[in-house]
Structures are given as C-alpha cells and as structure tokens.
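For this view, one protein chain was removed and the others were kept in their places.
Labels run A, B and C following the written order; every chain starts at residue 1.
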Amino acid sequence: MTQETQIGLGKSGRLTYSLDDVAIVPSRRTRDPEDVSTSWTVDAYEFQVPIVGAPMDSVMSPQTAIALGKLGALGVLDLEGLWTRYDNPEPLLAEIATLDEATATRRMQEIYSEPIKPELITARLHEIRDAGVTVAGALTPSRTQEFYTTVLEAGVDIFVIRGDAVSAEHVSTNHEPLNLKQFIYDLDVPVLVGGAASYRAALHLMRTGAAGVLVGIGGGAASRMRTTIGMHAPMATAIADVAAARRDYMEESGGRYVHVIVDGGTGVSGDFVKSFALGADAVMLGTPLARATEAPGKGAHWGAEARHPRLPRGLRAKVATVGSLEEVLYGPSHTPDGTTNFVGALRRAMASTGYVSVKEFQQCNVVVAPYQLVNM
Amino acid sequence: MTQETQIGLGKSGRLTYSLDDVAIVPSRRTRDPEDVSTSWTVDAYEFQVPIVGAPMDSVMSPQTAIALGKLGALGVLDLEGLWTRYDNPEPLLAEIATLDEATATRRMQEIYSEPIKPELITARLHEIRDAGVTVAGALTPSRTQEFYTTVLEAGVDIFVIRGDAVSAEHVSTNHEPLNLKQFIYDLDVPVLVGGAASYRAALHLMRTGAAGVLVGIGGGAASRMRTTIGMHAPMATAIADVAAARRDYMEESGGRYVHVIVDGGTGVSGDFVKSFALGADAVMLGTPLARATEAPGKGAHWGAEARHPRLPRGLRAKVATVGSLEEVLYGPSHTPDGTTNFVGALRRAMASTGYVSVKEFQQCNVVVAPYQLVNM
Amino acid sequence: MTQETQIGLGKSGRLTYSLDDVAIVPSRRTRDPEDVSTSWTVDAYEFQVPIVGAPMDSVMSPQTAIALGKLGALGVLDLEGLWTRYDNPEPLLAEIATLDEATATRRMQEIYSEPIKPELITARLHEIRDAGVTVAGALTPSRTQEFYTTVLEAGVDIFVIRGDAVSAEHVSTNHEPLNLKQFIYDLDVPVLVGGAASYRAALHLMRTGAAGVLVGIGGGAASRMRTTIGMHAPMATAIADVAAARRDYMEESGGRYVHVIVDGGTGVSGDFVKSFALGADAVMLGTPLARATEAPGKGAHWGAEARHPRLPRGLRAKVATVGSLEEVLYGPSHTPDGTTNFVGALRRAMASTGYVSVKEFQQCNVVVAPYQLVNM
Partner (left out) sequence: MTQETQIGLGKSGRLTYSLDDVAIVPSRRTRDPEDVSTSWTVDAYEFQVPIVGAPMDSVMSPQTAIALGKLGALGVLDLEGLWTRYDNPEPLLAEIATLDEATATRRMQEIYSEPIKPELITARLHEIRDAGVTVAGALTPSRTQEFYTTVLEAGVDIFVIRGDAVSAEHVSTNHEPLNLKQFIYDLDVPVLVGGAASYRAALHLMRTGAAGVLVGIGGGAASRMRTTIGMHAPMATAIADVAAARRDYMEESGGRYVHVIVDGGTGVSGDFVKSFALGADAVMLGTPLARATEAPGKGAHWGAEARHPRLPRGLRAKVATVGSLEEVLYGPSHTPDGTTNFVGALRRAMASTGYVSVKEFQQCNVVVAPYQLVNM
C-alpha cells in the first residue's frame, strides 16, 4: 500500500522521499569494520566493491574505466560520448572544463553534433579489454539498434542501456522501436538497463531479462530534469520501490535475482551508504568520481542530458577535485565532507549497525529525518 | 473528501500544495516526442499550443499579441493597461524598466492614473485583428460594464474578465454589480473568467456560461498578495480542484466542457508542464514571456495588482532576457534552466510518460516531492 | 481533539502552525472594500480599527499613544519603560537607536536599571488623558501590586497586565503573588491580560474576569525566547486555541465575551489580516508601528524581554522607517511589502472573501500552505 495524499479534489499523489530525507540508525549490535564484506557479483563477474563508474564523459574515459577496474569496481564507457566521436577528445574535454557557465551548454551542443564513429567504439573497447579488466559500455535505447553489433563484435562483458526514462514498452510511429526482451534474449552478455524509478517500470524491465536495473531518472546533482520538464523521482522512494520489484520478480520468476543499481543522487558518501540501506545492490557514481584527480572532466561534470541539441536538461557543473580515484574509493580521507573513502564509510556504517554483507545491510533500519545542517 | 488538519482548537485548514511540491513520474510506457499533440481548441478557435499570453503590460502589446498568434498561441491584451491610456506608451515602458526598486511602485501609480481612452481600445484591437490572428482583450470585473460595448464594437474573438479574486456573486451597496451570467449569456463571444482558486468558486463561474476559468489569485512571481493581504492559493491544489469542478460541471450541465486555464506561478517550463499533469487545458504565461527579447517590459515585469493606487499587491520585478518569443516557446534551448522551449519540454514529458494528447496527459501520475535543489 | 504526533516513545507533542504556515482563500462571494466595517469595541470604548499599539518603548511614547488614539486605534504605554524611569528619555532613545548590535543589550541593561518613578507614571498618563484619547497603560504581573494604585489614581481607561507567560495561578514561596481574579474584581476598569498561548491558560485568564486576553509568548520578530529558553507558541495555533477558549468561556459564563488580542508575530499586513481569519478580535502591533516616522525607537525596536538584567530574551532589532503612522494604518501604500496600509489590507481581504465585519471574518476559510517565496 502506498502513502497517498490529496493534492486537490481532482488529483492524489504519493508522498515520496529523497536520500536527504532519511538516515541510518544503529541498533543494539555493533561489529568491527574489518569484519564486513563489500563484494558484489553480477553473473560471472565479481567485484571487490559495489561501485559502478557512470557512463559520463566527465567521469569515464578508457583510462579511468581501466583504473576503476583495477581498484575492484566496474567502469562503464559512454559509447555515444566524446571518445567515440573524436579520435582525440582531450582538447575538447579541456575546453569544456574552462567554458563559462553562460555559454557551456551551447558549445557542448556543437561539440556533440559530431557523428559517432563505429571504429572508435571498437578501438575504445579494445583498449579497456587489453588492460585485463571487465569491459562495459553504454548506449541509449534509441541508438542501441544502430550500434550494438559493433559493440558486440568489439566485445563487452556487460552491456548497459541507459536513458533518462527507459520503459519496456516504447511506442513509436516513425520507426520500429527496440524490442528490449527479444534483444536481451538474443545477446550473450548480461544487460543493465534503466533509468527506471517506479515499481511497475522496474518490474517490466526485469521481465525483459535484464541482469540489473538502473534506478533514477536524471537524479544527479547536475541534472535539471525537474526544472525543465517537471519530472523527478526522489531517490529514497525509488530505490525502495525497485527493491520491492526485485523481490516480487524473484518470486514470480522462480528465483532470478535482478540487481538494483542506484544511478544518480549519491554525491557524498553518506548518500552512497544510505542507498544500500534502502535496498541497492550497487551504486553508479558520477559526481564523486568527477572529483578524482584522474577524472577526464578536469573539474567539470555533465551527463548526456546536458548536451541535447534542443532541450538540454542538465548542467555542465563544476566540482572540486579532492583526491585520487583510489582515495575517493578507499581513502584515507582528510576532510569530513563525504567526498573520499566511500568504501570505508560503507564498512563503518555496516559495522555500526552489525551487518556483515551488503545484502544483509539492505535490512538496516532507517528513519525519516529531514536534513538540518545545524543539527547534523 | 479534502485533507483537513487542525490548526488550533477553533480552526481547521486544508493541506495545500504548490507546483514546487509536486513532480511528474514516468511509468511503464514511453513514446517519441514527435508523436504527441499539443493542440488546444476553444469554441471555434484552434491553437497549435495550449499557451495564452497574460494581459500584462510587461508581456502583451499589440505587437506581441500578434507575434504570439502567429506562433500558434493566443495573446490577450490588457484593455486597462498603458496601451489604452496613452497614444504612445513606449517611452513610459522604457522608463518603468529603468526605475529603481524603491520608487518603481510610486511612479507606476502616477503613470496608471491616466484615464483609459475608449478610442485606444478600438485602435489596439483593430491593429491585432488586421494582422489576421485571434483577437482577445481583458477587462477587470469592475470596468467591464463601462467598456465592454467599446470592446465588442471593436471586435474581439475571445473576451477575458480577469481580477485577483473574481466571484460569480459580487455584492455591492454602491453600484449594481456585474451580473456575470446575464452578461455572458448576452455576449456572442466566448468568455474566459477568473481568477478562481477553489472548487466552489470555479463551479459557480462555470455556471455563468464561461468558456474557460482562469485558475489562480495573484500567484505569479511578481505578486505579493500573501505578504500584503494574507491571501494565497497554492497552485497545484487550485488546479486539481478546478479540474474537479470541470468534471462535475460537465456532468451537471449534460456535457459542457469548460476550459481550465492556469494563470500564474509557472515561471519555468517544469512548472508549466506540471500544470497539465494536474488538470490544466491551457496555461497563461507571464514571467516566461516577459523574458522574451520582444517583451514590451524590456526586462521588467509587473501585473495589474502592482499599480493599485492605495494598496499595491505586486512588484515591478526584474527578469532576465533569454531569447526570442519563438525560442521561449519552441527552442532550441541553450540553457538547462527552464526558461526556453516550453513546448519541447511539454512534448518530452508527455513522451516520457506515454501520453499522446494534453487531455490524456491530465491523467499523468504525480508525486508529492518537496523541492530540494541539491537533490534535483 | 488536538493533533498529536509521537516525538519519541516517551513523549508526544501536538503539531502547531505559525502564521507563515497558513493563508486565506477566497470562496464564491466577493464584496466592495468600502462596504466592510473594521470597528472594534471593548466595554464602553469603541475604536475605528482593531489595532492596539504595543507597550514597547520603541513604539509607544505618550505622543504616539495620543497619535494612535486620534487615528482610531488604542495606544498602550509601558509603565515600566523609559518614560516612567527618566524625566527626559529622548537622549536615551536616541542613543539606543545608534548602539551597535554587539553592545546594545548590555547598555540597555544599564539604562533600564534606573528605578521607576511613580510621579512619572502619573505625569505620562495625564499627558495622554489631556489629549482626549482613550488612556491605557501596562505593567508586568510582578510590578502590578507595587504600582497599580498609582496608575488608578492617575486614571486609566484600560489596564493592561502583560508578561511573557502570564498564568492565573502564580506560585511563589517568597511573596504573596498577585491574585488576578480578586484584583480584577476590585478594579473599575477593564483589564487586558497575557500573554497566554494555550486554550487552558487562556480559559483560566478569562475566568479571572479579564476583558481581553493577549495571545502570544514573546512571538515578535525581536524575541529570542525560543533560542534562549526553548519556549515558543506558534501563533496560528495559539490564536485558534484562544478563540476556542473564548467560545467555551462564553458558554460557561452565560454570555461574557472576552476579547482575543494577538500580541506579536504580525510584522506584515498579511499576517495581521490572517490573525483575524484565525479568530482574533484585535491585534497588538509592535514592529509595524516601530517602522513609523513618529516611532520613538527611531529605527530600533525592542521589547521588555530584551532588557532583562541577567537573561535577556530579545534583540534590540533594527527596522526600516517606511512612512507616517497614518500611512502604516491607512496608506496609501507605495511598496508592495506589507509594511503600510494595514487597514486597507484588512478591508480588501474581507471584501475578497465576502465578509462585512471582523467578527464574521473570523469564520473565513484558511488553508495550510507553507510559505515559499518563489511561489508567493
């Protein structure tokens, strides 16, 4: 039963909660941080930490995907980004980082008007493969049919289909839409798909055979989905809803476990930790990785929605550089602001609440406690 | 059943919601933005987009009414504004735009003390008529009797009666008040009337025979109704309530459909989009059009309530100029701030939620999700 | 039945609302502002407007009490303030207005350590009497026994007993406390007493025979009761509660009507207007009158709680000077910020909701609509 309130006589709406609205509370048992496990497994792929690097040009290059893999996480390259449009995107990345706010969007619209080159998709994926880490690349639903054979031939271990509101049932009068279920059935590799932000949308995506569902519709710090088109799915509610779909789908499918991967809105380690307490199996990080010394964005951060030619729905934001990728993941932290040592934070929260695995930690008690800086 | 809370032992009040409090959530179906229709029809008049230009001097001149008509929308001229008080209001518009905040109200009170000239009403309406677009003009209830024959003789396609709280039952000891029902019955043209902000007030206005009801009582960004006289009708609740009155009146009248036109509070495209999801048929835009290059306000923005001689209840505000009228309506947008491409935003939201017409989109799921910038 | 929420397992608390949380909504009837009456009567004293000048040195001098009386309102002189401590307080008032924030409290503690002179009480009250207006003076409960004979002999029409939490049952081991019931019974003049902020406290004060109850415990803009001692009674709830006590006491007493006078928290005309819609018979104004050209505070504003020798609980605040006393009360207003034309605002709100008297306006519909500047 959902919690409905009457907005007006003609309309009801459900009360929803953001990660800022909730907090983890310890109970009667505690544990040593060293005794907890943060490992995560998707199909045959096991990761030391449940962290996925977001397919955003400011975050993932072939190099940072490799670095992330070597640190025990999974990096996903945006196969519609600068790395597959330009032989050498470095000068453009440098330029974007220095654009002033007023003109950044317009210039990005120009830069991203360059066509995607299939041979660059192949080259970038090979580069990651050659480094010996798990290879993952992302396409939007509308480009998937055009490029997926290129991607498969180049070789990926995990395929990601990611848009701002992806459904299992896309209707079009102009073209034959992607039949997700058939597509996934035909593929040999596990597919992560989203964003979805409701029980129903997620359940339908799970039924397509996806290995994981990305939770969120443009929920990151640089997104302006709510201002521009009025859409917003507060993340705490979305995670819990999709986790409920995972449970019900497991029942319905006779045991298939679909991973719930939070995508967006976890800018500080506290929000990252809360995601698991609400039901996440893994978290896709954008802003936190954009703050790494190695980040291709060089202090700038933006998503695919920020480069739309006619209706950009995200900012080219600025972020502070806080430390190496390794420090962001594993510390040590020298600032108490939630920007470094994400894994250490998760370990400590699990220890303080007495849980030994991420799966168990999903049962953790949370309270609704709107954030007040003064009383934090 | 409305949602009442006890304010104190002697008083209960209903919980109400603003557009900022709600958000649209996608569900399991999506669609191509090109496949949706945004057309809107009032009586014999069909418009490409459900957008009405507000009768405010900072927004509507004969020229912008014409421009808006050519762009597929409807412009409404304020027939008690500068264009019907002065032969050439351009110098005064230019002066108002440069007044400092402290003295703007006082100077506007002087400027608007000039009497309204019937012959200018005629001339302005003819100018719009001659351009071949739909002609619409607005009067306040208290001036309607004085000027409506002038207006009708000059010729309007759509007549607008607009005040800050208009009721179907106005009581006066000094003069015979306007009998709205008789007045509308006698007219040949469709009448849009408001503002109304509750089910009951709207239902009574619908019973007068109005073609549309304007929703809102001074809800725009430049209004100070709440600070000055304590009145406020949060817009999400008001829209849903008036939409419920439309449904019930359609039942009661045996099928007459009265249009619900949101008036105020939709400063960014996200709020514009939400209005439809809550039940609107069309939206009257003020601030967004005041941001157009062609806007007569030249970067300033004010409503009729700002010029009251003894109790001004609105600001002469400043707005940023962001692009042409066409860009505000149709884009392309080069900033992700909700100030341009209102129609594109509506199309995308409809597509992301799977609806093909504005009427269907009124059924869209919304959630209550108080706005938090950091988590947007 | 009050609306309780569980704070924790050991404690429940009632949900309360401030004036900022509520708003007035119009319904289906409207009226001309000229047709409403704002008169107010206490015992034999009739006032043109339901406004009482607060007994604060920054607001009330003998001169402003006279001016307010001539404008149709009631001014109450603080009989423990500077005017009864010093022959000529003008230089001290001027000094206080120029003190910097860091040292203002300490200097005020010194200034107010000067003893109260009975002969000055007499002289000040005579001065007001001689001007032909209604004479009212205020003492705190703890000083009432010491000075009331002086006050009565000097002659007052209305006696005010005002402290930050006044009860009908004060317990003391050191001295015989004031027996309010006996005291009021013995007096010949009507007594206004408070602050009270709950149904029960107000009902007990009503039973003492008071003609009016002041609602509020340090709720003004310059108060720091909540920061310093944790006490706060949100005003919308407090007014509605005390209005309920008025109703029940009228029943219990066989028809005695005790006036509900809001004291504090109505800094702008919108809040002043809302007070009546929640049940007030009159409103005691502090900040709004401190903004008048004639205000003795000369741009500074403070209450009695700000000068406590060991535990000051209020600020010496700064306010903008906005116009004459007459403009604050009756306009015309040249700024849409709620600082002038309080009576015009009340008239318009009453007209927009269709009520003809303040007593009827107490039945006005209000909604709970937390204030959001952007959507005002």
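Quick note on the criterion: a contact is a pair of C-beta atoms (placed from the backbone, for glycine too) under 8 Å apart; a residue touches a chain by one contact, two chains touch by 3 or more.
Predicted model, so just to flag it, every value in this text is computed and none were measured.
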| item | value |
| --- | --- |
| Where the missing chain makes contact, among the chains that are shown | A, C |
| Candidate in contact with the missing chain, chosen from C:Thr150, C:Ser198, C:Thr340 or C:Gln362 | C:Ser198 |
| Touch list for subunit C against the chain that is not drawn | 5-11, 13-16, 18-20, 102, 105-106, 109, 164-174, 197-198, 200-201, 204, 217, 219, 221, 223-235, 237, 265, 267, 305-306, 309-315 |
| Contact footprint on subunit A, counting only the chain that is left out | 1-3, 15-17, 22-32, 34-35, 199, 236-245, 247, 268-274, 277-279, 331-338, 341, 344-346, 348-349, 352-354, 365-369, 371-372, 374-376 |
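Just so we're on the same page, only the chains that are shown with their structure count from here on.
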| item | value |
| --- | --- |
| Graph class of chain-chain contacts, one of line, ring, star, complete, other | line |
| Subunit A onto subunit B, rotation angle from CA fit, given as a multiple of 5 degrees | 90 |
| Chain centre separation (subunit A, subunit B; CA means) in Å | 40 |
| Whole-Å gap between the CA centroids of subunit A and subunit C | 56 |
| Shared-contact residues (touching 2 or more other chains) in subunit A | none |
